[in-house]
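Sending over a structure as structure tokens; questions will come in a sec.
With one protein chain held back, the other chains of the complex are shown just where they sit.
Should a chain be cited, it is by its letter among A and B, assigned in written order, with residues numbered from 1 in that chain.
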Amino acid sequence: MKRRDFLKIAALSPAALLAMNAGCRGTGSPARRAIVLGIDGMDPFLLNSFIHEGVMPNAAILMASGGLNRLGTSNPPQSPVAWSNFITGYGPDVHGIFDFIHRNPVTRAPYLSTSRVIGPERIISISDWRLPLSGAKVELLRKGEPFWNRLTDEGIPVTMVKLPVDFPPDKGKAKILSGLGTPDMRGSQGSFTFFTDDARSITDTTSGGVVVAVRDYGDNCYVCRINGPENSMRAGNPAMEVEAKVWVDRDADALRIDIQGESILLAAGEWSRWVRMRFDAIPNISSVSAIGRFFVKEITPKLKLYLSPLNIDPLNPALPISEPQDYSSDLARDLGPFYTQGFPEDTKALSRGILSDEEYLQQAWIVLQERLDLFHHELSRFSEGMLFFYFSSLDLNIHMFYRVLDPGSPLYASTDPRFKGAVRELYAQIDRVIGDALSARDGNTEIIVLSDHGFAPFNRSFNLNTWLAYEGYANITSSHARNQDMFAAIDWASTSAYGLGLNCLYINRSDREENGAVPPEQVSDLLLRLKQDLELVTDPATGRRVIANAYITSDFYPGSLPSFAPDMIIGYSRGYRSSWETTLGSYPVDVITDNLDPWSGTHCVDPGVVPGVLLSTVPLSLPDPNLMDMGKSISSLFDVPVLPPGGRNIFRGYDS
Amino acid sequence: MTNAAGILINGFFDILLIPFRTLPHFWGLLFISLLSGLGMIMVFKFVSNQDKILRLRRRMGGEILGILLHLSSPGTVMNFAGKLIWSNTLYLGYLLKPLLVIAIPFMLVWGQLDARYGSAVMDESDPVTVTVFFENGLPLKDSLQIGVSGLELIPPVLFIDTLDEASFRILPLGDSLPNLKIEGVSIQVGRTGSWNGCRIHRGFDSGNSLKRLLTPWIARVDRMPEGPGSGYYSLPDVRYGVLGGYWSWIAVFLLFSSLSAIAGAKFFKVKI
Partner (left out) sequence: MVKLKLKFDSATIERIRKVSSVGGYSSPEEFLMHIIERELDSMDPDQGESEEEIRRKMQGLGYIE
């Protein structure tokens, strides 16, 4: 887009003149305030198109100030990796986050890369009871120093709301509410509960939640047992439980949920407010608080009652979700409870058919409304320093609704046309957020809008592990187990490589992995051969290359790498992604298949395919901004003697 | 009689809390907690036999010292331990009378605080579920008459035949005091005044026992043959931000009444 074009768009709004006028202060003098909006998954191409359609007048104003810039993302371009680049100014070789999923280099057991819980070291066991003598700890696995420490060291206030990859939050002087990576109360990334007496819905293999069979014995009452967190004070760690009685009136098409002395009446199709639940570890002595929202999907003919993942109660958090600890409680007191889990939009409930498109979007808008309330609350009291605010809505909803944007999606034709405007409406809402930030701007405030990556369609799935097996890099010995995860089908002694996670490939090294097959001296040659073979893979259905680049990690990130680092990072071409099955070590028969999951957009591809976005009131001095530059650049807006070491300063007028 | 006593007690607390009507809820709760602690320690002082308690405490001190000085002589230790157990029993006996006297005002204060500081007032954005119980069986669905004032009734009305209960939702409207009329029975709902610290009804019943004095959060209604006999409204609890945590009114009350009782005992030289 030419500068003249976007000036024209910007001129459409009177607010543009005000905002641009406010921006006329002399550059170079330190800012008093910086508002940084972290919009996960905002895509430069979609943004550009919506600006042209007039959907995003406020983004157009920002574009007129500092241009619409593509922001270099991380490799691989996954949110935990990308936001860690933003936070530390360095790549995964320093912060240690290479994928959503890492693996134990010896046992190959996968684990979530961002945090882990360490149980109490000493426990007294008395009969069935276990009394911990020290508390359990949660450890943030992201390494590296956050850039804002340089600001807080100089007494500049910093507030980071829903900050990704910061659970538990960094201890320091910044006020932080943790975002992506924060688990639910069951320790998962979000596990719904679905109560039903519909035999067709009852399954014990639903990913992303549990389906609980309930029954009406003729008294119009269903007893619903809600499983909460594990009780570490009992042998075997059984789940703590809360009982809800659900009374139904089929004539009225309504039900009443009686839970812990509280009653909630809901008609079919309604969502409840947040319901607080107390799970007793030791009755009347030790309990934890959780919050959940009910949704009545159906009462007649069958009961279908959805309960959201049990979120950590921000008023009384069972795990550290904010720094200082009472920050989340203060927010909850001012605004009421809110989603605290890192992935609040229940994409799994949609993927599994528990929620329909419409019901999922209702839930997504509840999340967004809560975020907007939080944002306006923080913006209204923001007077000095840096305010970072993170929005997850674009990312998770475009993952689910890319199928309405791309006619190439296998689900494009079958998706209800009513939802075709969903993505546009979400972008429009984010534009209103940008507008609110612009309205809060005075002559000494800078506004920066950035995203961690863009988006691409996920139409075709690549079974990396199956491909490795067919090409002789892996040996399937238990063909009946090939659809089981955790590499159940494999003979390790005759397997030279395996894929785990979304973009990572590992060599089965004899000096690292248990029963590893590849001697260290053969690793380099093997990696070169794999790179060559992978980059030649074509999709027989389209004739297109599946993998744009296979990066040998030690070449891309020279220097010492941690033992859990992948040996190769797979950069998929646009339209392709690792398959659902391959990410945790299954070996389905077909190498490339259609992706028929509503999760139809992806960014887990080659970083060149999905750059992020940078919009700013400050013009740039460099043409190729990168996420890793943002910490140093934002810090340069303030009067600090020493800038953070990572990245480059990209802001013109502030380059020291 | 119970009714008149209830009006008197409610009125007394209403007057006591006049200075706190425009302040946040916490201050009224703190005031009553501190006053209760102080009041209870003073009642204890005048009802208990302070001389006997003082003598007994000295004796117990001597018995503990006796144990510590004769640790090498098991027989003597056993002797002192037996005496100490007896002294403890006597001590509990001395406490019985003042505790019995304190118990009644304590329960009254507890009920008043629960009624005034236990529940949140109804919020215009958050519907409250009302459940009513018909002792003589549910009326026909189409014939149930529900009138509202200062409230909006949100359909549907849910009937639970097995419990003889009907449930529905209400939202407060404007500043007028909310009221329901079900089958001719007039029922107060939620707050009883427009000031902070007023009683908040979270249920009703038509009984008239002494228990009513201890449960001032329950509105009294006149019994009608076809009308509901009792019911409850699902109002959310309130939490108070104190010392970095969020506490129920019970925790705040117990903490601050204990602190003021300890301080009162020190200041007025009360032997406990």
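Just so it is clear, a contact is a pair of C-beta atoms (placed from the backbone, for glycine too) under 8 Å apart; a residue touches a chain by one contact, two chains touch by 3 or more.
Fair warning: this is a prediction, and the values are worked out from it, not measured in the lab.
Touched by the hidden chain within the whole complex are the displayed chains A. Here the missing chain is touched by one residue of A:356, A:444, A:479 or A:515, and it is A:479. Listed residues A:164, A:208 or A:228: the one in touch with the omitted chain is A:208.
Residue A:604 is the one among A:140, A:604 or A:618 that touches the chain not shown.
Residue-wise, the contact with the chain that is not shown comes from A:396, picked out of A:87, A:240, A:255 or A:396.
Only one of A:327, A:343, A:375 or A:467 touches the chain withheld from this view, namely A:343. Checked against the full complex, the candidates A:313, A:581, A:606 or A:629 give a single residue touching the omitted chain, namely A:581. Taking the whole complex into account, chain A touches the unshown chain at residues 78, 100-101, 107, 109-112, 183-184, 186-191, 207-209, 309, 341, 343, 347-348, 351, 396, 399, 479-481, 485-486, 502, 580-581, 583-584, 599, 604.
Quick note on the criterion: only the chains that are shown with their structure count from here on.
Chain centres here are Cα averages; for chain A and chain B they lie 45 Å apart. For chain B in complex with chain A, the touching residues are 126-127, 129, 131, 141, 155-163, 167-169, 232, 234, 236, 239, 241, 244-246.
The part of chain A that touches chain B in the complex is made up of residues 219-221, 247, 249, 251-256, 262-265, 267, 273, 276, 315-316, 325-326, 329-330, 333.
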